[in-house]
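As you look at this complex, bear in mind that one protein chain is not there, while each of the others sits in place.
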């Protein structure tokens, strides 16, 4: 497992052209059941309901993150930078490849619904009774712990952590390029060759040569556009709301002793939060979608309706409300209830700021969230000190709220709503 | 349903940039459960196990076929060609959009295993008790039959049939472009704008202006490359063989009264070939993959092994044999059996020529399989009469055979094989 | 000339794929000597010395502007918008095609050096004794004046002027896409299909449907990047400075009666500003480069040196100075002179703000410089009112200055410069 492959192997990839595998261990890890499972988890959850091309999986994204990391390290080694600890190559490559191993189906929604965290699951898989664990141990007894430490950001070589998780890491670079490619939007076409060429290991961090500033600006602008045009798209948010409601309803029904016509393992364990690693690994989007299809025939009207909506893409509509209107949200909810709607399922308020995605916000202060430029004369500078454009786009668009609701149901009771509430839904 | 939409709607598409929807009926058809189901059927079946980007669905392909057809008709109308019957626009658009409605999960394999035909199912869905049928009937009582007739190639306006099914139809143009895009291969980049501009309605057929010959040559070369590099890729063939074996084994077990730990409707109906339309519509790849995941725990060793292989991408290996060796196939099978292997599951012979895909073969003689060039002076000519390159690539690559087998099992018994058989597997 | 062409003709174009010519007049105009001359004028002047791919001509750009205009008008006509005056189609297409007809070789530099204006020359060519004029007159006696009026922005149908010249016109859209393509930079990949689809004729202006706001934001960001990364690139500025110095020196020498070894008509007329239209049409970049090549052998040391530098790309170096240092510019010039350098040719100060290019600056106030969004409910809004990002990038980067100088000459006298001046040039 320590050896290089006799002959490099490649995967054809639409984003990076080829993914190059040069180590026996990497090849073996890709072929584990745990890694192959990522083929059955979409990279962008329900986004395919908004952008139909976005059907790509976490499998291809993980290969992409590995490939970018490989290129960065290869450049560090070729240039002989002494700030890069050469012996950390394999731990960095494994962390890059495996960092998403713990993602569940429709990850963000399921995590919210069941208070889970994919990073925890990644570490459980790395350290548990799995094929991946057995392979990593062949390197050394504590190699799985090392990889897990990098992913949990407490590895003792900060540069490895920084390489794998930072605002300019391989993860973000791959998903910008890949998500732009598969959705078909034009934003996100960053000059990755130039960015990679500008990265330097420096005092335990990966920093950017100052002459790479414009490429980084362009990267941050692409990211800004992707967040607001793709990741925070209200139609995608709407389908995620449906998902969360389905999970919530099923959990309630399970807790109340409701007898499901169809139930598949390991869902009960998910409801009671008692999943083992091997059960968790059975959770994929095929299983979730299959259950949802079957639940269209359940007795419970709420669950049935939500599942029909999800399967047939009959999503909730939305209206935008201003932050100042947010106090009126309670008023609307009460009016919905008074009009006979279900106040728990027929109305949701949502703001993208609640999302677990991050936009680059230097004011958050954490140094690991900063992009640093390296000037030969003046040393390190945080990019927003130097770049007007980065300063300009930080913090834009905060405080937008959307109300989501089933248009058909609302229509039926619209004349029962007070005029003040009705105007919100008048177009 | 007869009206145009108040305002054109668009879908962002990575291949055509935008899909333009201008008619209320088309919009409504896209939103039916039957059409949304195509999101859960991959366009290229198991090809994603060879090219990881190929995770795109028949939903996006169907939109693409519709869009190309819309552009062709729009060009015919703009140019005022009298050979194009304007009143057929809507039936042509519907046939283009809905032609793949009857595809099942992993379509080619399931059709072979259960002797079904997706075209039949498309027509059953068009004519049965479905949302799609109800919408089509709003145009006229017999509109569903008309659309079905176009798809079955017996509509009484041959130009509509020819527009929707021919060697240069919207279906083939979309899949070449789309499959090239999502797999990431470079072939398949055809100049679709030029081809579309060269199409002419002419005496009940869609023909190509002679000056478009080179664009057509380029299209046929792209297709040639896509067939041999992507569609007939031995790794994809290998995964399809696994699929067929799983289906075959499950059917055998069902017939023999085996008691499955996990069984999901409507699979029994599939085994007995007694599916209703509404049951058929529940068949999607999520359900199939979920069952396969569960069947990894079945008692039956053959089914269990096949499902584990499929889920974890532990595919059969292959060797190429020459056509002249094909008589030795029986000898090899017997040797396998003698060595203790399962002669029905541990060895498969396969030739791409058996595939339901078509390569352009003018000698097949059917005029509907021909591409005709229109010369103002000399009239119609079949393209291979005029093009050296088309003549050259026709019929190349026939007669290749591959043997597929489980490498791990073979390894265990290799020394029990006669030397003559063993040499086939020696590298 | 009034008729459509029997059959549409096309030009293959790397940016728009095909340029479609449908009118006899457009075809004839493209084939005039005056329009063919644009093949010998580069679109980006000396930018090819910075980005070697930027060798494209104003000929291809002019075709592109025509094509985009054709598409906009065609969409207006298809949608039947009553605010678009259909009878203005041909005058708009001609103005789009011919708007750059008066550009001279290395246009911006030559205009500065000889106080000329390409718009004036465009009009002189349209109205003078030219092939273009004769063709336009075949439409009607005053048709050339109409086309000229559109270009000079005083045509009596403001919507035609607005279509041809506005912050979102076909000219800007083509050059962003084209310059990005030929330089190879990644910025500038705007979603032109979407922008075109969002344009609406409205009360004598071309405005943008509000839902197109993000596409316009993306366009303005692309433009911002192109300006600062490509158009204002200091190396390009450096070569333009050389060009202006050559023109200036040659004019001085001519005025002083210097006898040139090589002189080609119509340069003397350029020096004395007495060019006729037919003389002006002989000015192209081939002639200018040929003269510069020959002037490498002139007696005058200044002219010889400048021409050698230009031909062999031995450009001036530059240092950036802050706005607050600009008063020290005079001090530096005096120090240069004292050290024996030529204060008129060995030092130039430059700020991109002096450039004849425009960045979108809404505060300039002219309504024709504004991009207006059309909201069905609230009417027109200027984009920077609505878009945070547009507001953010407006006005960024003002007030940068660069000093340009011959590094080799400076090196020879560096120790004669006062220390305070020397530090500016110390890296």
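In this document, chain identifiers A, B and C correspond to the written order of the chains, with residue numbering beginning at 1 in each.
What we mean here is this: contacts are C-beta pairs under 8 Å (C-beta built on N, C-alpha and C of every residue); 3 or more make two chains touch, one makes a residue touch a chain.
Nothing here was measured: the structure is a model prediction, and the numbers come from that model.
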Given B:189, B:334 or B:423, the correct residue touching the omitted chain is B:189
Touch with the missing chain holds, among C:53, C:204, C:340 or C:379, for C:53
Contact with the hidden chain, among C:293, C:319, C:386 or C:413, goes to C:293
Subunit B residues touching the chain left out here are 185-187, 189-191, 214, 217-218, 221, 224-225, 228-229, 377, 388-389, 392-393, 396-397, 427
Hidden partner sits against subunit C at residues 11-15, 17, 31-33, 36, 39-40, 48, 51-53, 55-57, 59-60, 63, 181-185, 264, 282, 284-287, 289-290, 293-294, 311-314
Touching the unshown chain, subunit A contributes residues 8, 10, 17-18, 191, 193-194, 197
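In this section, only the chains that are shown with their structure count from here on.
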Interface of copies subunit A and subunit C: same or different residues on the two sides (over or under half shared)? same
CA centroids of subunit B and subunit C: separation to the nearest Å works out as 51
By the touch definition above, subunit A meets two or more other chains at residues 185
